[in-house]
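Just one protein chain is left out here, and the rest sit where they should.
Then we have chain A:
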Amino acid sequence: MGRITLDKVQKKFGDVEVIPPLDLTVEDGEFVVFVGPSGCGKSTLLRLIAGLEDVTGGEIRIDGKPATDLPPAKRGLAMVFQSYALYPHMSVRKNIAFPMKMAGMDKAEQDRRIAKAAEALNLTDYLDRRPGQLSGGQRQRVAIGRAIVREPAAFLFDEPLSNLDAALRVGMRLEISELHKRLDTTMIYVTHDQVEAMTMADKIVVLRAGHIEQVGSPLELYHAPRNTFVAGFIGSPKMNLMGGEAAKRHDAATIGIRPEHLDVVDGGGTFIGKVGVSEHLGSDTFFHVHIPEMGEPMTVRAGGEVGLRHGDTIHLTPQADKIHRFDEKGLRIE
């Protein structure tokens, strides 16, 4: 079981309010991702849940029981840190055994759980090595192993993949998702990378300056962003947001069109511009199109083989039903 409820939770550092009172419920077994730009308070929120920071106001409940004043160890949560925080002078085995040793668990049970975790994480051959002798991905798995053996009510991940190289990151992303399916335990995952959020989450919490901007499944956020911030943050490449004349035609202050919802047409398009930089990914090509009446270039997704070159004129037409409209405050108009 691992249902975590935040009720008006607030955090101040001195006079600075990092997290204004905030409500959130994480259901049992859910994979929740906190995502937002750096400094948005997502790590602080995770540390409040872990108990590594004291809340200034409000209440945290885990499985219905108040946990606001419990020390970290008593909350039944396990955390994986950005730097992995392995104990360098202990072997992998001892690292994984540490929380069980601290809990005074008997030796046979410890060995059984270590063996099980090591097998699940492909660490069996490395149990007697020191963390310093392992690669980044292996260290990451040791950190996860140390969390698993406690059989916690929920796992907390604090940007666990940011120290890995790109290829390894994709692999670990799958492993963590796989682990979640297998254990069926609540996981809360903090990242600034919206791709990680989209690929892993059951539920995404988008944060900005301590405020929750939107909560929803990845596709909800993609299809119906509640405001311009979420619209610009979720999706890769970014959504094209434009105001002025183009927006007025749709009775909105700002409209947003995703790069994949712009069609390249032979002539008579809504937007006419010049092709700037083009990024060829093989399967897709992203064009940056400079349109005279707009300040920022638009990004357009086209198929892999489009015979357009730098400086060519391009005609674009948005797919009418995929245009997002926002009012003066940046809120979505349905």
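One rule holds in what follows: a contact is a pair of C-beta atoms (placed from the backbone, for glycine too) under 8 Å apart; a residue touches a chain by one contact, two chains touch by 3 or more; residues count from 1.
By our rule, contacts and distances are computed from a predicted model.
Remark: of the listed names "Sugar ABC transporter permease", "PadR family transcriptional regulator", "RNA polymerase sigma-70 factor" or "NADH:ubiquinone reductase (Na(+)-transporting) subunit E", the one matching the undisplayed chain in UniProt is "Sugar ABC transporter permease". In the complete assembly, the contact with the undisplayed chain comes from A:P99, out of A:G57, A:P99 or A:G276. From the options A:G57, A:P72 or A:G137, the residue with contact to the chain not on display is A:P72.
In the complete complex, the hidden chain is touched by one of A:R146, A:H180, A:K203 or A:H288, namely A:R146.
From the options A:I4, A:V32, A:A50 or A:L127, the residue with contact to the chain not on display is A:A50.
Set against the missing chain, the residues A:H89, A:R249 or A:H310 yield one that touches it, A:H89. Hidden from this view is one chain, which touches chain A at 50, 52, 71-73, 77-79, 81-83, 85, 87-90, 98-99, 102-103, 130, 132, 146, 150.
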